[in-house]
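Excluded from the complex is one protein chain; the other protein chains are retained at their positions.
Up next, chain A:
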Amino acid sequence: MPASPHARSPGNPGNHGTHPSAEGLATAAARQTYRRVQRHASMRALLLTLPLIVFLLSTFIAPIAMLLARSVQNHEMADGMPHLARALVAWDGNGVPGETTFALLAADLKQARESGQLGTVARRMNFAQPEFRSLLMRTARAVGDDTPAAWKPALIELDARWDSPETWRLLKRAATSPTPDYLLAGMDAQVIPQGTVASVPDNASVYREAFLRTISISATVTILCLILGYPVAWLLANLPEKQSHRLMLFVIVPFWTSLLVRTTAWYVLLQPGGVINSLLSMLGLTSHPVALIFNRTGVLIGMTHVLLPYMILAIYSVMKSVSPIYMRAAKSLGAHPFTAFVRIYIPQTLPGVGAGCFLVFVLALGYYITPSLLGGAGDEMISQLIAMQTNTQLNWGLAGALSAYLVIFTAVFYFIFNRIVGIDRLRFG
């Protein structure tokens, strides 16, 4: 509601003619009182929502912000090997650093090993280059044993990698915070020794492909839901009340059934020895089991099943409010029913179609359970990769970067959705 208090405020002085009389002063006072009352009312309204806002900011927005912040933070080196990290940040990054830095490396490695921080640093360095962990672990063991006259030659003799500028370049990158490295890695890019950004080799490009796959699965599911859902919504909106209520149960009951139950159902149905395959072979349609699960087919079937009710309900609620008058008018003016339907009816239902499509697409983007249980090796969606980074790789930086892309992408779609449809109009069930 754009009705601002000013627009409605009583007594616009301009209308009161020429003399600034007592009446004018009285209106000014009234206006002031009115404004004060309005201000109080909006403060009271705001105060009522305050507990929820505080609750959501602290338990919901803060965690997400923290995860997204991880995508540019580089705290492992600075925490675990502070002296070396400081020296490396100051270092110009050319060639191999001198004896002082090597000595700091030795001292910090020893310190980190004793304080138990070495594992964290080693894991962090492994994200930059596999086998960095073994280099650090091996060196840390060696520096604990004895103290040579000069660290540089001793460590280079221990492992020739300490003589490589690349090793030191990676350490410097890991010591610099904030870093763009995770955000680049999430797009399959990296900073190469020359200092420019380049794509990783094609065969290593995991995430760009995963994003494209996520978008393509979500788009396919959205289209499938639209094709399946539109006629159903139409019939439900045009049948007599009693019949449509009864049929609506077929949409609502699945909608209310646990996501996991529905995924389990498909898991059982789609298996090679499952219900659908035994049905097919009983009917003599197939001689051996059709691969319906652990591949894209399984993901699409499962996700379409889960998201279809959202589409039907969104379109149905708009179709219910479409007046039949225009269709009748078009037909009485001689339009073919098909033409009338396409040119008169469908345009009136587009808000519902938009709502359904946006809703299904946005929900599909973040899916995790259904693709994890019904998909195969080539069907991972971005959510699964985020979970993998946090649960098994413990690479929170990369998880944060992937999350940032997913959240930004989802937010963009949400704002389009809100602009076109309005989130307030969502109904469940």
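The working rule: a residue touches a chain if its C-beta (ideal position, glycine included) is under 8 Å from a C-beta of that chain, and two chains touch if they have at least 3 such contacts; residues count from 1.
Simple rule for what comes next: contacts and distances are computed from a predicted model.
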Listed names "Diguanylate cyclase (GGDEF)-like protein", "Sarcosine oxidase subunit beta", "phosphoenolpyruvate--glycerone phosphotransferase" or "Polyamine ABC transporter permease", matching UniProt entry of the absent chain: "Polyamine ABC transporter permease"
Contact with the hidden chain (one of A:Ala30, A:Ala160, A:Val275 or A:Ala291): A:Val275
Hidden-chain contact residue, picked from the options A:Pro254, A:Gly354 or A:Gly376: A:Pro254
Chain not shown: contacting residue from A:Leu25, A:Ile53, A:Ala150 or A:Ala291: A:Ile53
Where the missing chain touches chain A, by residue: 1, 3, 5, 38, 41-42, 44-49, 51-53, 55-57, 59-67, 70, 228-229, 231-232, 234-236, 247, 250-254, 256-269, 271, 273-275, 277-279, 305, 308-309, 336-338, 362, 365-366, 368-369, 373, 383-384, 386-387, 390-391, 396, 399, 403, 406-407, 410-411, 414, 418, 423-424, 426-429
